[in-house]
Each structure stands twice: as C-alpha cells, then as structure tokens.
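Excluded from the complex is one protein chain; the other protein chains are retained at their positions.
This part shows chain A:
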Amino acid sequence: MITRQFGSEVRWMLRRPRTLIGLLGLALVPIVISFGVWLAGEESGGPGIAAILGGNGLVVPIFTLFMSLNLLLPLVASIWAADGLAGEAQHGTLRGLLVAPVSRVRLLFVKLFGLTAMSLLAVTLMAVVGIIAGTAFLGTDGMTTLSGTTLGTGEGLLRIALFIVLVTFQMVSIGAVALAVSATTEHPLVVQAATMVSIIVFQVLGQFPALDWLHPFLITTGFPGLIDVMRDPVPLDQIWDSTLLAGCYLLIGTGLAALRLITKDN
C-alpha cells in the first residue's frame, strides 16, 4: 500500500515539466565545469579541490556536487518541498489528501520519500554526467586525491558513490526543514524564499569569527568538511560530524512538519 503511494508520488513529481527542466539544468552544470577547465588548459594548481581537476576527470562529479551544495542543491530541494505541501494546498489538492482515510503522518512520509528519491536522482544524474563529461574533456587515469595518491577507477567510483549519498542526505535534511515551512503556507514561493534566505544568511553568519559559538548550529558549517572524501585515507570525523548535524535538522524539520500537519484543520 505504502509502496504504491511512494511510487505514485515520484511519478507525480516526475510528470511536472519544471522538474524535468530542473534536472536538465542540473545535468548541464558538470558539462560546463568540465568544458571550462578544459578551455583553461593544462594549467593546474590553485586553492582547494579545483587544483587537482586537470587530467583528473573523475574529480569533476565531486567538484560539481561540492560547489552545487552551497546554493543550487538547496534551491532544488526547496522547490520540491514547496511543491509537496504548499503547492498542493494552492491547487486545492491537499484538502483531499488531508480528509482521506490516510494517516497524516503517513502523508508526510510519502512526501519525504518523494523528496529523498528526487534528491538522489538529481545528485546521481549530476555525478554520472560529471563522470562522462570529466572523462571526455579532461581524460582520466584513476583518481588523484587531495593527498597526492592515485586511486584505481573502481575505488574512485566508490568515493563518488559515497559522496552522492552524503550530499543527498544534506539535501534531504534541508528539504525536511523546507517541508515544515511548506506545511504552514499555501504559497510555494514563500517556502523557496525562506529556505534560500536561511541558507544564504547561514553562510554569511559562518564568515564572522566573532559568532563562532553559533557556527556549530548552522547546517552550512558542515558543508566544507564533506570534501574529506577526497583525502586519502579518508578521515571520517568531519564527515561524521556534518552528517550528524544534517540528521538533527532532518529530525527537527520532520517533527515540525508532522506537528503542523496533524493539527491542521483540513
């Protein structure tokens, strides 16, 4: 029963034209990055992970996702969360779902599942296009890590898979909080604006050393640590911290959304 609801939710999301246009846009990002690095030529070096992109096509998916996590992926998650509840409320279809003999908690889990499935699809799509574009434009010979070691292709793909899971989890956590906002309004734009403003404000707050007591509470603080996937051997503590931090947001977001949905009149 619930699997059928899960399936229909994802099919419903995939049928929206803007979902497809959005996915297409996301797929363009790694192509543009690979093309840009290829155009810049063999010159390598520089700060951060961009330094090891030259001749190292398997790093493109990681680089793309790492850059997109700051703005693009939260935006996409907020769009899906906005469509999930506020969008349905706007079209009047949420009322039908709320009066149906289906538990509201279950309704929330269906929405959360749709968000997770679509996030995983989007992130995986970007990674796969990144692997292809990176290999095509920059060539590949295993995967050079930030530590200067070279991993075999198989192990490189495993790192990419790990990164896909980590980034998807961050996206779902942001989406869960956006779902909580989505449950309170019938204007999808409000949800998107609230989410994006929060993410940007968090990132700005993260820049001030004077506010360092606040930093451990901001989900954006966990983003940079995820790049540890590209070190060898992988240090797990920062990755673990970022994931736990996102997990807390997921709990809070889901809890608030459930509280609102259960108490909603109809």
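The working rule: a residue touches a chain if its C-beta (ideal position, glycine included) is under 8 Å from a C-beta of that chain, and two chains touch if they have at least 3 such contacts; residues count from 1.
One rule holds in what follows: contacts and distances are computed from a predicted model.
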{"item": "Undisplayed chain, where the name is taken from the UniProt record, one of \"Molybdopterin dehydrogenase\", \"protein-glutamate methylesterase\", \"Outer membrane lipoprotein-sorting protein\" or \"Transmembrane transcriptional regulator (Anti-sigma factor RsiW)\"", "value": "\"Outer membrane lipoprotein-sorting protein\""}
{"item": "Omitted-chain contact residue, chosen from A:L14, A:A27 or A:I49", "value": "A:I49"}
{"item": "Where the missing chain touches chain A, by residue", "value": "42, 44-49, 51-52, 54-56, 103-105, 141, 144, 146-150, 209, 213, 216-217, 224, 227, 231, 233, 235, 237, 241, 244-245, 247-256, 258-259, 262-263"}
